[in-house]
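Yeah, one chain of the complex is gone here, protein chain that is, but the others are all in their spots.
Should a chain be cited, it is by its letter among A, B and C, assigned in written order, with residues numbered from 1 in that chain.
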């Protein structure tokens, strides 16, 4: 992923230093297990831990010759460990190291993503509670529907990211497995105990059955989950973009003093972070199809999945990590304009209370069809000529003949729409 | 595709009647060629044309036994033709008929799609010319930028669908090929002349080289193109949805007297057709990935592509055909509100002319940085407190000391923004 | 989905009869809750249960007039219930019924998919245990690697579908929620208790917070999961297709007496079911992207998701249901040829034991580099001229000078490769 969309915490996971560090730990733990079983001398395992080391530049140098990264690493390791290095990696295949390492990296990445979600959840909870009772218009189809509160809007997104957190935890569990089972998964040259030991030490589950590699339906599920999380980000980002539209302007991304919205038009204040998040969501979702295609490998493995993972393993986790923190920042600093919310709410002259009028008329004994017609014909006047819906209704004898003024007034009380906010909040934020 | 999103003209192409009609024509033309070459008697070819017939229900009946559609068809055909039917299909394989038939169906579908595009283009051109000079605000990032005209907006979409038309014509050419080349494409049991003759008679090009089947990169290109066309529909539909938002309301889908926007809220007028088009675009694009995966077949063919095409061949062309006509209808009947456009344009108190003020200040010798700062600080006042941008500028001595009132007045002349509309129109609609 | 890829059990879920049945139950349970709260008379709720009914044809007839399916249903229901029908649906919006109904349908579909998975799991377990010790070659990159057993191959796919089962259970939980919360999710016209009651009666969880609709990240997760399951099917189907290749022919789809593999080539026996499953997997995955795009809706909902779900809700669950049962049938009836497995295993003259020879040489004190060179140069002779690898090694003084004949013989013992099969089986089939 390009630096512009990267945080160092996540980038580090995918750097050679971390990868080789994990390889070293896998090999050293495997030596412990092999020594425990009497396959190699205890002194060898001890030497690996005590003298073992590596240097990225040196490994690169060796790899340019051998064209095999695991061999290059082992060669460099041997330069530090000395003759006892011949006991390292015994009975293992490259994939044992590579796939277990990928599992560790994806687990580390998952933990970072979970902490990004936590930051976003905290921001949403704080702002939701702050605006629990800030009334604004709810819209369906982009058209004013009925009042709601800005807190409910944010609580709704909080709930989405709460689900995202659970999905991400499931995805983490999917990919956190260790396999050290040899060329085609039969443990022909290495005892299953080694796998068991390394798994435990590396904080992974054992893969119950592997071929040469860990099965790729796990990774498909992982990347598909990232795609769903990205979509929830796009959903929230789109809400911000809508609210910041010039004609709506109920909320706005924070605008620094001195910031320039446009080089040509000095008046501009654009929701560029949210727009960027929309694009990043597309970028993250791009990995879903390749990951699904990666599941089908020939027999005990082919290597077609590898290039996909080399690209999208880092790119997708880095982009999602970046996006979560950018999204959290947008929410933390969001400028909210309750007075604009009220102005928009009033814009349709009370049309947004049409359902209550409809119910009042039907409760007064008018058939639903007739009631609908009465309310709609008054509503259409407001759409066409503006004006105050309540006054029109009161002036319409067909309406006022059935429902008295007090009842009509009550229909326009926004309190009906906010009375259950507490109930909902208690479900979304359960203490 | 479900009936709700289907037009009979397109559905008909995918019905058994049309498919079997095409099969019949392929077989009969092949007989002509075979007779011409002396492989079968002329009388047999004549008999096929004169006595040949089929009945869908009967074919179904036979297929329930034989479990092979081509064999069922040929059996039914033989019931009409009599003993000379044994000369039908000689040396051909099922795929020769099936793939050539699919080519004819996709060509017919392409023609319908092209005519749907023509209707949409005509609607866009008419409405664009009608509103060539209807001034409205142009928006970037959802924020007011500078004035444009509603005609330019529509002309821009016209140009997109003009490109779509060319792409669709290319896609039609991609899939309009005939292959009658036998089990693995070697013409082992049938002379290439038969293919040449059938291609000519069916209005197709010859496939220069086929395996058992016509290569599927052609179909991938076809479905990918449909996906791009669908995206242009989504783009236009999204524009309508934005313009109809309650706070914007510059245009609206036509709303029938007596139409109900919502069963619960009688005041609602929703852009449901445009929203539906957004969803249909997603549905149409769904075929792109499967079509891309279909390209890779094993050796001289495997049959994995078949189920994908049985589903998405009809579904995608039917949905796009429906979408094009629905989109055309939306444009033809679109309600346009120039007075709301003007009101929105005025909403920011003239901020949208900030670039011209910036240029005037720089032309007056102020550095770009200082000019930007001056314009921006006045603009921010308008964002925060409302008011008239021009008055603020005139009242700012740093500004009025450099640029006289007349020059400032001129900056706020919308004519600067419309003076090249004719130029653009002459490029988009070259007569 | 076209009938060719549909089972009636799943199709039924998506038919009008079932949909209206669910609508009826939702409305009737809601009446109970409303009566319990004193909002409507108990007699009304009772009347709905006792007299309530509907007829699909009549609803269709009414819908042709009203163009609104929920209204049509309620009108027809009222024809049965009589005047007390005016208490039905009170305070509810269409989406309350529609989205809760979709939740029920997706839950029913999930249950069928889970039972399809169970059938497939049972088949895989049975055949895996049957061939636990049937030795065959394991292949990486399509090239012979080392021996494994056919049981291990099947156990590996068993484990994949075991994971699929857990994922499917999670997906079921994702979509099994009920929302009856009104126009924008505020319960403005209906008490939250109604939702609570209906959820309990319909076997759903309550949606903690909804807008006009249930949030679509749930459905995105559902369809993404179906895509992952489909990919595991493709993986297994591809294994079968590979094993049935003429040159491999270790297993074969069952071939009925009298079945025709090809109309033109009577000798053909093709893995058409597995190829079809490959295509169906692509078709099922097609819903993933649209479902991910559906998550982003405008404000409290737009209706762009609807057309996508009308198409892919049925199509995807029907196709996956069909695919699971077809896959199960393929496994249940799979013809397995242990003698061909042995013949293939022997084909490379013992090359597949090269790793053991390499290990033996290194254990005999030769450096890994030299050992590799020795083994590889003998191996390349076999690749180029055929012959017996073991004999070549014995005849090579550089090898036989270091490792005695007995040790070499032992390297070629397939028992090394099968000794942990029991261990793996006990992990995959834990009792």
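Just so we're on the same page, a contact is a pair of C-beta atoms (placed from the backbone, for glycine too) under 8 Å apart; a residue touches a chain by one contact, two chains touch by 3 or more.
Worth saying up front: this structure is predicted, and the values here are computed from it rather than measured.
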Touching the left-out chain: which of C:251, C:379 or C:403? C:379
Which one, A:312, A:337, A:389 or A:425, makes contact with the chain that was left out? A:312
Residue among B:34, B:232 or B:317 that touches the chain left out of view: B:232
With the missing chain put back, one of C:348, C:390, C:403 or C:421 would touch it. Which one? C:348
Hidden-chain contact residue, picked from the options A:12, A:51 or A:68: A:68
Could you tell which one of B:79, B:118, B:133 or B:217 touches the chain left off the display? B:217
It is residues of subunit A that touch the chain not shown, namely 1-2, 4-5, 68, 70-71, 92-94, 182-183, 189, 241, 260, 262-265, 270, 272, 275-276, 278-280, 282-283, 285-287, 289-290, 293-294, 298, 302-308, 310-312, 315, 319
In subunit B, positions touching the absent partner: 86, 90-91, 138-142, 145-148, 152, 155-156, 159-160, 163-164, 167, 170, 174, 182-189, 191-192, 206, 208-212, 215, 217-218, 220-221, 224-225, 227-228, 230-232, 234-235, 238-239, 242, 285, 288-289, 292-293, 295-303, 355-356, 359, 362, 368, 416-421, 423-424, 427-428
Residue positions on subunit C contacting the omitted chain are 137, 139-146, 241-242, 244-248, 260-262, 264-272, 275, 289, 293, 344, 347-348, 351-352, 354-355, 357-358, 372, 375-376, 379, 382-383, 389
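In this section, only the chains that are shown with their structure count from here on.
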Measuring centre to centre, with centres taken as mean CA positions, what chain is farthest from subunit C? B
Chain centre separation in whole Å, for subunit C relative to subunit A (CA means): 24
Please tell me the distance, in whole Å, between the geometric centres of subunit B and subunit C computed from their C-alpha atoms. 33
For subunit A, give me the residues that contact two or more of the other chains. 139-142, 145-146, 242, 289, 293, 355
